[in-house]
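Here the complex is missing one protein chain, while the rest keep their positions.
Let's turn to subunit A:
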Amino acid sequence: MATFQELACKEIIKGIEEINPDYFLSIPCSTVAPVIQHFENHDKIISFPVSREEEGVGIAAGISLGGKVPVLLIQDTGIGNSILAITTFVKAYHVPMLILVTRRGGFGEINSAVYHFSEPLPQILDDANVKTFRLDYRVPLKEWSVAIRQGFQYAQNTHRPIIVMFNIKGGAAQ
């Protein structure tokens, strides 16, 4: 029987493919490894890794300003590395961009340090006025691809970065 993680990854892939971006930029997270692997081998969407999340935000912003569509996939810790770029460039310059973010911390987390950032992150994003939609076990998996697609469209329609954040470890709300 497929695990929650496997099913979630399939939904995330589906959502991204429905957007049909020109570029897929990522920094790996073990929980979404199948998603990154899928796009590494994609014949239509150009996929490449970035060295740091801030760098990914900058490159994706340039792609978007140039009239092409990027999707950036990072861990939530990467928001700490990129929040200045997200706010003072992407948001300030009204650059549409979908950023997909995997959740760290919470039940199932084995890292003893990362929760110091991951747990307060939703509050940090709210305080920075970066619009974020959160997907976890409470949202039916079949709705995840819809949310990803809608997140992309919302970024286009409102000319700003939109974060869709997902917890694919399952379990209680963080």
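We take it that contacts are C-beta pairs under 8 Å (C-beta built on N, C-alpha and C of every residue); 3 or more make two chains touch, one makes a residue touch a chain; residues count from 1.
In this section, contacts and distances are computed from a predicted model.
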* **Hidden subunit of the complex - UniProt protein name among "Ferritin", "ABC transmembrane type-2 domain-containing protein", "Decarboxylase" or "Sarcosine oxidase subunit delta"** => "Decarboxylase"
* Touching the absent chain when the full complex is considered, from A:Val95, A:Leu121 or A:Ile148 -> A:Val95
* Give the residue, chosen from A:Ile63, A:Ile79, A:Leu125 or A:Ala147, that touches the chain omitted from the document. => A:Ile63
* Which residue numbers on subunit A touch the omitted chain? -> 22-23, 48-52, 54-55, 57-68, 70, 84-85, 88-89, 92-95, 159
